[in-house]
Every structure is written in structure tokens, then in C-alpha cells.
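Let's turn to chain A:
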Amino acid sequence: MSAEPNPRTLEVRLEVSGIRKQFPGVVALDNVSFRLRAGEIHALLGENGAGKSTLIKILTGVYQPDEGEIRLDGTPVRFASPRAALAAGISVVHQERNLIPQFTVAENILLERIPTRGVQLVDHAAINRLARPWMDMVGVEAAPATPVAELSVAQMQLVEIAKALSLQAHILLMDEPTAAITPHEVGYLFRILGELRRRNVAIVFVSHKLEEVFELCDRVTVLRDGRNAASDVEMATINRDRLVTYMIGRAEVIAKLPPKPPAGEAVLEVAGLTTKGGDGALSLVLRRGEVLGLYGLVGAGRSNLAKTLVGEIKATGGEVRVRGAVTHIASFREALEKYRFGYVSEDRKEEGLILLHSVRANTSITIWRRLRLLGQWIARSIEDAAILPSLRELDVRSHSLSQSVGTLSGGNQQKVSIAKWLAAKADILIIDEPTVGIDIKTKNALHELIWDLAAKGKSILLISSDMPEVIRLSDRILVMRNHAIVGELPNDHQYDEMSEAIMARLS
Partner candidate 1 sequence: MLVVAACGGTTSGGGAKTTAAVAIVPGGPHPYFEPMRQAIVDAKADFSLSKGTFEVPSDWKQDLQNQLLTSLAAKGYDGFGIFPTDGNAANGIVSQLAAKNYPVIAVGGCVQEPTKTTFCIATDVANSAYTGAKAAIQAMGGKGVLLHGTGLLTDPNTVLRVDAVKKAVAETNGAVTLITITDIDKDAQTADTAINQALATHKDITGIVTSAYNPTVAAAKALRTLGDKKIKMVGIDDDPVVLAAVKDGFLIGTMGQNPYGQAYIAAYAINQIHQGCKKKGGDPYFIDSGTLLISPEKVATYKDDFKTLTKSIVSGFKDKYLSC
Partner candidate 2 sequence: MLRLRGLVPGVALGLLLIDLVGMIVLSAVRPQFLSDYNLFVTGRDLSILLLVALAQMIVLSLGQMNLSIGSIGGLVAIIESGLMVRFGVPVPVALVAGLLLGIACGVVNGLLVYWTKINSFVLTLGTSYVFAGINLGITHATPFYHIPNEVSSFGQARFGPIPFMAAVTIVLTLLLAGFLYQVVLGRQLLAVGGNSVAARLSGLPIRRATLTAHAISGFLAAVAGTMLMAQLGQGQPTIGATWVLPSFAGPIIGGAALSGGSAPVLGTVLAMVLISLIDDGLVLVSADPFWVEFLIGALILGAVVLGRTHLGDVRVFLRISTARPVGSIR
């Protein structure tokens, strides 16, 4: 990108006031305000479930607000569809992968405005030519005519960013653009965003990583529980602690949990594990009654490791011992029935739960085989008796056991996805990103619950990219990067020291 005179004007481009958005059973946004200027990078912060995604979806026309006003350059607007928002110059990099796998990189970048010859004929040469600079800008090295399906995940993410940049929008919404890319790539991205800022683009930057926010952003708005916790604050005037307090509301969230008995014998020993997915020789030891934190960015290979342990991904080398015996786990079923492993997936909706089905069916699914009488029969009374203790222990709130899980709150859903393993008496729990999309209060409750499970003798491998969570909950922390474990840290639950230590391993 060529250097141009700095035209930053800092005029207010987008002003949102009094936005309310309600979904059945939950108020996602309540009286939210937000102001965005040309030539600034504005951080939009908040815990998962605070309402950031909903706000972004309103700004991009996916949802319409129930109340409130959106002004673009001073004029009230209403985006009836994503198309309308695009037309108004608002472009977004979504968390969801937003590409057409069968299409080429260049076509994906120019999807909304395919260059044409004549009336409506696609000009493929022009597509490739026009897409090239944007690909170069973010470092996508594939040919423009490469089908996206042939790219790696990280490259796809870059293509998405290239696509958003190419829209030459006046307003660019970046929804956690750095979640799946390396620190090196993040640095590059920040230079791009800096350049765009100089060109007077207004950028909204959503991230969970406060370090990034302090490095990059000019101003910040914080949402908490669907309301403004902080509105349009200059980054220069605020420190990290204040920001965290805005986000989580209470300082004690990082507070220590009560003591628990010391860890017991090793129940899971992994030595030199390698997988087809490219994991280097991974080794770890998990003890009875401890929480072992596994910290790493998305894409570092944490979930890969977890899925290898439960037999979903095939190990190509190394040794896994469970309770001292060498094992070769081939499937989830074997992992559960033979070794009492439970896996709480990060993807609740796709992997953890069957949203269409009841709380009962979702909890007892792991024990149907055990509950069978006379070969197949499952008596409802016995079934309920078998799952109720677990549901009670986790304090799952539902109208009845027949309520469909899809209608529960995120926290209760997560509890159900843990409860099914408790019902099956799993005692090695692999918990992957337990608090994504869960409001702060429930998050705290879930933390206490996981801690409590460990105190009762369960062994827990906690996978998370949420640093406060890992530091708060873990007895020890493993740091993972590029499919390798790059460090093991004893945890003293002191946030600042620990986070520094972890960051040091990552860079």
C-alpha cells in the first residue's frame, strides 16, 4: 500500500444509540450506544455473551434492532439486509468462515462485486487481476485461481481479511480476526489496519486479547451483559485493570478458588505422541484430582491433541498410558467405556449436544447402553434416577427433563454437556473451551464447578485460549504452539506474572 498524505478526519461516521435487541428468553442488547469515527480503530470488548456479536450483526444488517437508532454520517439508517449494509460501505470479517469452498480465492474476494464485461458476463481475468493486490497485501501466496478448498485454515482466514479490505469500505468490522493466526501474522495484520486507519477508514476491532487492544486501538467501548459498561473511552486514559473490571464487572473473578486436596497419582501419561495432523512429539502427565491447563491460540493444536486422546484422530506414534496401562484408544466409545474418558467439546452445538433433543436424552446418551434392561429396554424412571444426581450436582436449570436443550441458556447447555460425562462416571475429563459464549456469572459458576470436580477426584485437562481462565483454574499450565508443547509452568494463580510467563513461551 502506498504512502499517502494522512487524511484522518476523526469525524463521527457511525453513531448508534439506545439499541435494544431481544430474543425469546433473553435480552441480548439493552440501551447500547456506540460511536465510531473515521480514521480510528475502536475496540469493542466484552466477555463472551456480552452482546458484541449481536451488535455487529445489527450493524451489518443481519439482525434489525427492536429499538434504537443507527446514524450513518448523521443520517438515520436501517439496514434491512447484509446487502444493504454492504452498500452503505460497512464490511465485516466474521468469526464464521465466510468463504465459498468451491470458488477460487480471487472470486471469493470479489464475491459481492464480480467484475463484468458487457451486461452481466463475468470477467475472470479481471477477477484474478483485481484480487491479486489484496491477496498480496495480506500475504496469501496461492494463485488467485486456486480453489479456496485447497487452502489451509490460516490461509482462508487471510483470504477473508483480504476480502474485507478489498471492499474498500469506510467502515470495517473485524470480529476476532486474530483468533486463528500466529503472532507473526498478527503483527502484519496490525500494520495493514494501521495503514487503513491512515486512509481514514473507521475500524471496529473485536478481540479477547487485551494486549492487542492496547497495542492497536484508539478508543474502546465495553459491553457487559448486553449493556454499555464503558462507552467511547480513549485508550490512553485507561489501564488494563480498569478495562478488565469493565469487562467482568467484579474484580474477584480472578480471585483465588478455595484450596483443594493435592493431586494424586498419574492417571494419564502421554509420551512422544505424534499424529497425522502434524503434531510433534507431545508429552504430558495428568494426575488424579488436578486441573491441567492447556493454553494456546486457536489452531495451535490443542483440540487436535484432545481428539487424539479420545480416539477421534489417529495417533501415528508415541505412547499413551491410562492408569499405568498402555492403551490404543480407537473411538469415543472405547475411550468412555474402557477408560472413563469424557470429552466436553468446544463446539457445543455441533459436537457436544443434540439441540433438537431433550435434556434427558442429551444427558443419558452416554449411559443408554448401561441402562438397558432385557437387552434394549430403557425404563424412564431408572433413566431419570441415573441422570438427576449429575444434573443436580451441576445445578442445571430446565423446566423439565423433556425440555429441548436448544432452548436452554448457553451456561445450562454447557452444564448438560458436562453432566452427561458425570452420569457416565467418567473420571478423566477433557474440557475444551468450557466458557465460550457464556455470560460472566455463569462462567464463574462453571469455574467453581470444574474446580469442585477436581477436588472430588476427577482429573481434568482444561483446554482454553482464555488466559484468565487458565490461570485461575489450573494447577499446572502447558503452553502449546504450532502443534508442540512449548512449556510447562507451575501455576501460582497470579495473573500478571503468569500471563507474562505464558506470553514469553508463545512468542
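Per the selection procedure, all candidates are chains of the complex that A comes from, given by their letters.
Here, a residue touches a chain if its C-beta (ideal position, glycine included) is under 8 Å from a C-beta of that chain, and two chains touch if they have at least 3 such contacts; residues count from 1.
Because the structure is a prediction, the values reported are computed rather than measured.
A.B. asks: Judged by that same contact rule, which candidate in 1 or 2 sits against chain A in the complex?
C.D. replies: In this complex, the candidate that touches chain A is number 2.
A.B. asks: Going by the contact rule set out above, which residues of chain A touch candidate 2 in the complex?
C.D. replies: 60-62, 81-87, 92, 94, 96-104, 107, 111-112, 114, 116, 120-122, 124-125, 138-142, 145, 147, 150, 152, 154-155, 158, 181, 184-185, 188
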